[in-house]
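Take a look at this one; I'll ask things after.
Every protein chain of the complex appears in place save one, which is left out.
Letters A and B name the chains as they come in the text, with residue numbers starting at 1 for each one.
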Amino acid sequence: MDSPTATGSGHGAGHYVRIWAVLLGALVVSLVLGAITNSPWAIAIIFAVATAKAALVLAHFMHVKLEPRWIRLIGAGAVAVVGVFFIGLVPDIVYKFGFVPGGIQSAQANPANTVAKLPPDAGRGATVYATFCLACHQADGRGKNGTLAADFVSDASRLAKPDSELLASIANGRQANGLSMPPWKDALTAQQRADALAYIRTQFGRKP
Amino acid sequence: MSSSAAATDLHAPERAGDYTSTGLPTGRVAIWWFLASEIAIFGGAVACYLLYRLHHPEWAEQAAHTVNAAGAFNTVVLLTSSLSAVLAHHAAEQGDGKTAARWINWTVLGGLVFLGVKAWEYAHEIGAGLVPAKSLFWSFYFLLTGLHALHVIGGMTALYVVGRGAARGQHLGRVELAAIYWHFVDVVWIFLFPLLYIAS
Partner (left out) sequence: MHDHAPSSFLRRYVFSTDHKVIGLQYMFTGLAMALLGGFLAYVMRSQLAHPGTPVAGFGTVSNAEYNAIVTLHGTIMVFWVAMPVLVAGFGNYLIPLLIGTDDMAFPKLNLMSFWTFFLSTVVLILSMFVPGGASGSGWTTYPPLSAKPAFTGVGLGLDLWIVAVALEFVAFLMGGVNFITTAINRRAKGMGLWDLPLFVWEEVIASIIFMLSVGPLVAGALMLLADRNLNTGFFDAAAGGDPLLFQHLFWFFGHPEVYVLLLPALGILAEVLTVCARKAIFGYRLIVWSTIVAGLLSFIVWAHHQFISGIDPRLASPFSLTTILISVPFAITLFCYMATLYQGSIRYTVAMLFAMAMLAEFLLGGVTGIINGSAAADIYVHDSYFVVAHFHYTLFPIVFLAPFAGFYHWYPKFFGRHLNHGLGLLHFYGTIVFFNLCFLPMFALGMMGHQRRIADPNAFGYLAHGQHYQQLATWGAIGLLVLQIPFIVNIFLSLRKGAPAEANPWRGTTLDWAVPSPPPHGNFEAPPVCYRGPYVYGVPGAADDFVPQHMPPGPGAPTARVPDGDAAQLAAAGSPVA
């Protein structure tokens, strides 16, 4: 496998120098275009020129044009896979469509988001807590002794605050003691936030 | 490749060192598969960048802070080093290891110049507060160019090793493989340059 392998190129050195000159010319075209305008058309042309340059390098320097077709398919397959990846992600990453119809933001648009309709219920709140709060505040409400999140159990001052203040913290998030709680107003409805607080109070609060 | 073609040489001599099922050198088959995996890595990173950039049109303003002149100079350097790489391959094909080694040295020098310019750019940018954590554009700028620079270093190392062998007339077939890899690094830069520098 180490023997010199004639690709059968049959090109002389002059051929390669000519290709190189064309590549440099293409570079100048891109630079000039980029300097004088930033219209979408210019950008499209710049990328077309880049593709053409890559094609020249592939065909003449890497001798792809002399390889059998199945060798060319290897690289083409890899490019196609990347293309599939890109196209599949456009709706989510470029347009964030997932957040429009019936997604998280509908909680915001929903009038129920500002006022809880039903009386707060700790039973419903248990599910909310398990899904959204437990990861940091933990099942025992101690937030790993306050290292990960506020400790409801040992620190009585936490739940001594009025409902309005705690609900505002849940909705808008809170930065204190080097800890950072994210805002939940977009992810949870007002009903869910009130239910969660009810659960926290019944589960971890001092009984009055 | 087809079974009938292979069947005709059933009674050919025992497997010689360079017998292969497809008739292509094994190294060349391998390098293309290797490049396919590289395409997936760079392609994935570039795809992420493009997706974000399309979502954030305002990045164009930040892209204007990259130094176009340095990028353009580096493009010229890489294109030229690719020329010397293909000339090395050409010489190796004709069994002229000494000439091949000389062209390879030029290519390695090109890689060094490229890295030097890149290092100057990094220093300039970081000095101006444009660090990876500055904004997502700069995160991607350092991710993509850093990944590319690592490949430049890898390609230079491969070329250097192959060049030493070629100077002694050994393993001339490997010159082509290292050159193909170097051209690939060049092609990646051909796309990174407009993506990160020109289009603003």
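Criterion: a residue touches a chain if its C-beta (ideal position, glycine included) is under 8 Å from a C-beta of that chain, and two chains touch if they have at least 3 such contacts.
This structure is a prediction, so every number in the text was calculated from the model and none was measured.
Asks: Let's see if you follow the contact definition: name the visible chains touching the chain that is missing.
Replies: A, B
Asks: To test your reading of the contact rule: which positions on chain A touch the chain that is missing from view?
Replies: Its contact residues with the unshown chain are 77-78, 81-82, 84-85, 88-89, 91-93, 95-99, 101-104, 126, 130, 135-136, 138-139, 144, 147-148, 179-180.
Asks: What does the interface between chain B and the hidden chain look like in terms of residue numbers?
Replies: 1-4, 6-7, 9-10, 12, 14-15, 19-22, 24, 26, 29-30, 33-34, 36-45, 47-48, 51-52, 55-56, 132-133, 135-136, 139, 143, 147
Assume only the chains that are shown with their structure count from here on.
Asks: Express in whole angstrom the distance between the two chain centres, defined as the mean CA positions of chain A and chain B.
Replies: Inter-chain centre distance comes to 29 Å.
Asks: Given the complex with chain A, which residues does chain B contribute to the contact?
Replies: These residues of chain B touch chain A: 1, 17-18, 20, 22, 24-29, 32-33, 35-37, 39-40, 43-44, 46-48, 50-52, 54-55, 60, 68, 72, 75-76, 79-80, 82-83, 85-87, 90, 92-93, 95, 170-174, 176, 179-180, 183-184, 186-187, 190-191, 193-194, 197-200.
Asks: Show which residues of chain A lie in contact with chain B when the two form their complex.
Replies: Against chain B, the touching part of chain A is residues 1-7, 9, 11, 13, 16-17, 19-20, 23-24, 27, 30-31, 33-35, 38, 43, 46-47, 50, 53-54, 57-58, 60-62, 67-68, 70-71, 74-75, 77-79, 81-82, 85-86, 89-90, 93-96.
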